[in-house]
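Every protein chain except one is present and positioned as in the full complex.
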Amino acid sequence: MAERIQQTDNILLDVKGLKKYFPIQKGLFRRVAGYVKAVDNISFFVREGETLGLVGESGCGKTTASRTIIRLYEPTAGDIHFKTTLFSSDGKPQMVDLRELDKAQMKAIRREMSMIFQDPVGSLNPRMSVFDIISEPLVIHDQATGAEETVVQLLERVGLRPEHMRRYPHEFSGGQRQRIGIARALALHPRLIFCDEPVSALDVSIQAQTLNLLQDLQADFDLAYVFVAHDLSVVQHISDRVAVMYVGKIAEMAGSDVLYNNPLHPYTEALMSAVPKPDPKYESKRIIMPGDVADPSNPPPGCYFHPRCRYAQDICSQKEPEFRELEPDHFVSCHRAEELQLSGV
Amino acid sequence: MNEISETNNVLVEVKDLKVQFDVRDGIIKAVDGATFDIIRGRTLGVIGESGCGKSVTARAILRMVPRPGKVTGGEILYHRRIKSNGSEMTDIVRINDLDPDGREIRKIRGGEIGMIFQEPMSSLTPVYTAGSHIHEAVGLHRLMPIRKVGAQMTETIQAHRQVTKEEAREIAIEMLHRVGLPKPEERVDSYPHQLSGGQRQRVMIAIALSCQPKMLIADEPTTALDVSIEAQILDIMRDLQETVDMAIMFITHNLGVVAEMAQEMVVMYMGKVVEKASALEIFYEPQHPYTRALLKSIPHVGKKSQERLATITGMVPDPFNLPSGCVFHPRCPSFMPGKCDRIVPSWTQVGEDHWARCLLYEEV
Partner (left out) sequence: MGIGGTIIVLISFIVGALFAEFFTPYLVNQQSDYIEARPQWPHFIDPNGKFHLRPFVYGLTEEIDMTLHIRVYTVDTSRQYPIYFFVRGAPYKLLGLIPMDTHIFGPDPDDPEAHIYIFGTDGLGRDIFSRIIYGARLSLLLGLIGQALTLIFGATLGAISGYYGGGIDMFIMRTTEFLQAFPREPILLALASIIPDTWNPMWIYFGLTILLAFVYWGGLARQVRGLVLSIREREFVLAAQSFGASDRRLLFRHLIPNTMSHIIVNATMMIPAMIQSEAFLGFLGLGLRPPLTSWGVLMNEVSSVRAIRYFPWLLIPVPFILISLLGFNMLGDGLRDALDPYSGR
């Protein structure tokens, strides 16, 4: 479990021990035969105005984690604390446990957290006009008066034109659709936005435009981001801190520069070395991880990564490592973290 | 390795290739004058964003451009080496003259020039019909879902090599082992849906390579895969290239991957090849403004910068409404009014073995 670090004053989101298990149903009567442990006991925090990158390969649970925190899925276990002034009588911000909120309160909290999705085609309702799409959050929260003006402002802020309001999603390119999704996410002035692979489906040059836009918006509106992606270079560029996930757990979490230059977890090291560098002179000293990513419904015993880890020892297959803060603001879950000398990028 | 002169080592020559698609709203010039060579034993990287025509170019080499596309100009020459009377001769096959359904091209497909693809879901453009993919499945050994992996492999192997069924199965198991699949003797009897995406891709490579082709066309082969699996597969490809002396035409939009795999590179934009040079030169001395802008817009791991990424202004133009003159001019930071919007740049040599299509380097 993560221990609180010194600067607690501006922590916006504090997640402790989050779990999300999906039951596997088999047979005629849908008996529960096991669980897919999509998110298995993760803890992290996000400060106001900063970007936390969540990176990992398929099945690591990064998307599930963000959807669980925003309660699109119900958490199986864990605490999710969010700082808000919505429920305090004196207007001072307090940390509220999202799992203890009732329906109406949760709906109110949704004004402060929103999400941007990956698929530019699937994330916009093809039968709604751009105006309807962007103003929907306003309508849901009874703020529909003056919606048109708000939508115009949002469109301009994301680099689109007011006349685009009347059009439909299929008339736009992938990059433009993502901007519409971003405008929608901003409609209620949230404090935290979950960006779920927002640029993965875009071309390289559009990716750059979109990332710049996200950074500009962050500065203008003092937004915090949880940036989920599998592309390490993108994540490093935009994040202040990064958490590396593997099969539902966080392997390592640290400041962006620290993580990339000074990793403490073998998986992080291997992952970094696997990223192809856009430099033909670069001699790849690639660390190959044998085999495939572990199966979240049937993970290996002990440390989930041990079958692919080149530093594995006996204890690694017997006991699950603890997620601990080895250095200030540098968390890792590896039995051998102290002794290993790992190389960064 | 012997130092044979470059021209003797050319495997496939693409000369001024033009492919166009007749669709309901007009004509799309998917490829508009592509020229490059593929050298034996070396990798050519083809880089570009969606709609630049790189995939269509690859398919044209195998006479597999789906309808309503057709090759409207240029040549594709395949230098086939044959042994006759004890000495080696090179027979030049004009691929663009071959019948797309004929025996000649089917012999080449898979047997002499292999092709592997990305998982089809994410790369479909509106002009490719589902039917053409099934056609490919049959013609290019895509994995059919209802048959065992081993059966599909042995069938392909036997189609291109003179071996018995037992020998073919042995070859299949050996190839599965080479691509890093654990327990290949068991895997050979499994069905495609029992394998993960990365494993399926490896099987595809195994199939493509089991026929010992002289050249492999790899169209975004690792784009849908996790980084760790991608690393494995790139290693396998490079490894096999060395042992078998196979040329690779590697198509991707991922600049990291192409930097690692390719010795020579070709950059495409809106159907045109805009720059061609060695990979080193492309990355370190890019000449075309599009190439430069592309390189500046990618984030680099290890070099953290709080700064914004450089972007290319504007958007990819409407294929039915292409800009006049140089097709990149509305977005070009080096735009020269009066020139770039009026004159179409031609293919100019800008260095030793370095070519670009830009009026900055042309005398007009």
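Chains: A and B, in written order; residue numbering restarts at 1 for each.
As a convention for this text, contacts are C-beta pairs under 8 Å (C-beta built on N, C-alpha and C of every residue); 3 or more make two chains touch, one makes a residue touch a chain.
If you're wondering where the values come from, they're calculated on a predicted model, not measured in any experiment.
Colleague: Out of A:137, A:248, A:296 or A:321, point to the residue that touches the absent chain in the complete complex.
Modeller: Within the whole complex, the residue contacting the unshown chain is A:137.
Colleague: Give the residue, chosen from A:122, A:162, A:301 or A:328, that touches the chain omitted from the document.
Modeller: Looking across A:122, A:162, A:301 or A:328, the contact with the absent chain belongs to A:122.
Colleague: Suppose we count only contacts with the excluded chain; which residues of chain A make the list?
Modeller: Where chain A meets the chain not shown: residues 67, 70, 72, 106-107, 110, 113-115, 117-119, 121-128, 136-137, 140-141, 168, 170, 181, 184, 188.
Throughout what follows, only the chains that are shown with their structure count from here on.
Colleague: Quick one: report the Å distance separating chain A from chain B, using the average Cα coordinate of each chain.
Modeller: Measuring from centre to centre gives 34 Å for this pair.
Colleague: Given the complex with chain B, which residues does chain A contribute to the contact?
Modeller: 57-58, 173, 175, 201, 203-205, 207-209, 211-212, 215-216, 230, 232-234, 236-238, 256-257, 260-261, 270-282, 284, 286, 288-289, 291-293, 344-345
Colleague: Which residues of chain B touch chain A in their complex?
Modeller: By the definition above, chain B touches chain A via 49-50, 122, 182, 196-199, 226-232, 234-235, 253-260, 262, 279-280, 283-284, 293-295, 297-302, 304-305, 308-312, 315-316.
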